[in-house]
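Below is a structure I'd like to ask you about.
Excluded from the complex is one protein chain; the other protein chains are retained at their positions.
A and B label the chains in the order they appear, each numbered from 1.
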Amino acid sequence: MKTRTADNANSAAGLRPAAPSSIWGDFLRKLCKNKTAVAGFIVFVSVCAACALAPYLTKWDYHTLDTENVFAPPSREHLLGTEYLGRDILARLLYGGRVTLRITLVSTSLAAVIGCLIGLAAGYFRGRADFFISHLLDILASIPVFLLIIVTETAFGWGRGNFMYAMAVAAVPQFARLVRASVMNIISCTYIEAARALGVRHSKIILRHILHNIAPPLIIRFTSGVAEALIICTIMGYLGVGINPPTPEWGALAFVSKSYMRSHPLLIILSSAVIAVCVISVNLFGDGLRDALDPRGT
Amino acid sequence: MLKTEKLKKYYEIRNKNRGKSILRAVDGVSLDIARRETFGLVGESGCGKTTLGRAILRLTEPDGGSIIYDGRDITHINMFPYRSRMQIIFQNPSDCLDPRCRVGDIIAEGVAAKSSKLSKPELRDTVSGLLESVRLTPDYAYRYPHELSGGQQQRVGIARALAVEPEFIVCDEPVSALDVSYQAQIIELLKELQERLGLTYLFISHDLSVVRYMSDRIGVMYLGKLVELGSGEDVVREPAHQYTKALLDAIPAPDPITARAKNRTHTEEYTELGIPDRGCRYCRLCEYAVPECRDEEPELREVSPGHLCACHLL
Partner (left out) sequence: MDISSDILLEVRDLDVSFQSRQGEVRAVNGISYFVRRGEVLGLVGESGGGKSVGVHAVMSLLGTSARINAGSALFEGRDILRLTRRELASFRGREVSMIFQNPSSYLDPVFTIGRQMVETVRAHDKGISKESARALSEDMLRSVGIRDPERRMRQYPFEFSGGMSQRVMIAIALLCKPKLLIADEPTTALDVTTQAQIIQLLKELQEQSGMAMLYITHNFGIVAELCDRVSVICGGYIVEQGLTDDIFYHAAHPYTQALLKLIPRIDSPKNETPPSIEGPPVESVTLPKGCIFHPRCPCCMDVCRQNAPPQTALEQDHSASCWLL
């Protein structure tokens, strides 16, 4: 009973030899198996792409008025018809999407990066820094998002840039708190202690174990953050904060078409539908990401 | 090789109604471990044995006393040069492996911490070699920890510790969380590695029968203090301290006849009594306690050559 190797133990257990593959390969394979996630991803990306390629998809401009042709029904000329000033609806939707999606994505990414750094600092090094950061975040999080945005806009000027930064600042606490909590959770695990015992440097521990392990909640938070930002952005557009006419924005489009809701419902239906489609697809994709990022699932 | 002198680690506990109090987790422990020796440390949970092991590796900073390793005081110096010489194996194998890293990456991290200049194929070869030394096949490098059984996870934990080619390993209850059949395998593996690589172990466990298989010398800890210290044979065959006797008695009988001969009386739970302010820490449970035991804390005294015990009755 003395000579024993794992080889025969292996074959006895009938375990398959695992094929060498990268961690991201695994992740992509798992993600691709999830049909709803792939569908969500495709829908969201194609909406983004369509908006980005707006100048190539439609010959119309978002601000060209065609007063003789108001409320035109969909036709070969105007694929989705025109609105009350005779502007092409498709063009306004696409160009509006450029504004909305850009604000959404940029502000969320900004918030994610800043929140991640703040959360890491607070969670990993603890102490005084953590005390100040946590309280600052609590204060920030207690201010309503809309108030924060309106105050920023009034203080620093009405404009798309400030609007974006204000949204980013408003979203930072959520990211920072999540990262801080996850980091503290991970740090208490024995494998961090094992890495410290091995003499692995702080920077490597952060990069390798902590970022790796906070990535899944962070990515999921990012997708729901995008969805939330999209809603906030369109609500602010609807209220007329931040984006100035004639710049189209999905929320603003919904606002102006509200008056003609009964007679010409097409524009409000379309503008609301794109918002809903984007939010839903992002959320579906996020759910798929979460499942795929867990190495325990198949 | 390793020596601790009056090592102390205190924790502050905030109590719901009594405010702050100090928990003397490790309270002045002095021990020495010779090269290529296995020093067994026994005691029940909460007696500070794990804290002692971690304090020796400076994974938690000691509050007093000193650690001397290889003739140098390492109590306050930067530990990075010593990290590769002293390692630790943990109790819970599933918790000590990063669930998002493959086994190969986990071990490679240790290899890279020791020598960062290895090329990728060299690294892979080293990892395969380490896996083989713990009797796993190289293809385990591509598995995730959760795909392995407890025994295999513990082997990976050992391989990671070996990756930096240490001389001294703290084995913190390496088999307590495992099935009996795995326990035996891991103990055998640790013994074989010690012989082959000339390792020194500090073997921590709550189970004297496991410690005995491994250890040349055994130290018995009770509530932060070392109460008995001696060769494995001395401690097991001629236990001097009442607590050691209680530990021995607690080991389940190996067969029904011995079990029937054992006549245990059911005692009340006593782990929650806390540490007395003065006197022998075991005096409240000791059936031979004399008034002296309640007033004065006994020091370690030699009962026979190399066999020390902290008890007034000797």
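We adopt the following convention: a residue touches a chain if its C-beta (ideal position, glycine included) is under 8 Å from a C-beta of that chain, and two chains touch if they have at least 3 such contacts.
This is a predicted model, so every value here is computed, not measured.
Asker: Please pick, from B:K9, B:R212 or B:H307, the residue that touches the omitted chain in the full complex.
Answerer: B:R212
Asker: Among B:C171, B:I187 or B:C280, choose the residue that contacts the chain missing from this document, as touch is defined above.
Answerer: Per the contact definition at the top, the residue touching the missing chain is B:I187.
Asker: Of B:G71, B:P121 or B:P254, which one is in contact with the hidden chain?
Answerer: B:P254
Asker: Of the residues B:P145, B:G232 or B:P298, which one touches the chain left out of the display?
Answerer: B:G232
Asker: Pick out the residues on chain B that sit against the missing chain.
Answerer: Chain B touches the chain not shown through residues 44-46, 149-152, 179-181, 183-185, 187-188, 191, 206-210, 212-213, 232-233, 236, 246-256, 258-259, 262, 264-269, 271-272.
The rule is short, and it goes like this: only the chains that are shown with their structure count from here on.
Asker: Using mean CA coordinates as chain centres, what's the chain A-chain B distance in Å?
Answerer: Averaging C-alpha atoms per chain gives centres 48 Å apart.
Asker: Note which residues of chain A are touching chain B in the complex, please.
Answerer: So the residues of chain A touching chain B come out as 4-7, 10, 17-21, 23, 189-191, 193-200, 204, 208-209, 212-213, 295-296.
Asker: Under the stated contact criterion, what part of chain B meets chain A in this complex?
Answerer: On the chain B side, the touching residues are 54, 57, 59, 79-80, 83-84, 86-88, 90, 92, 95-102, 106, 109-110, 113-114, 135-137, 139-140, 142-144, 146, 157, 160-161, 163-164, 185.
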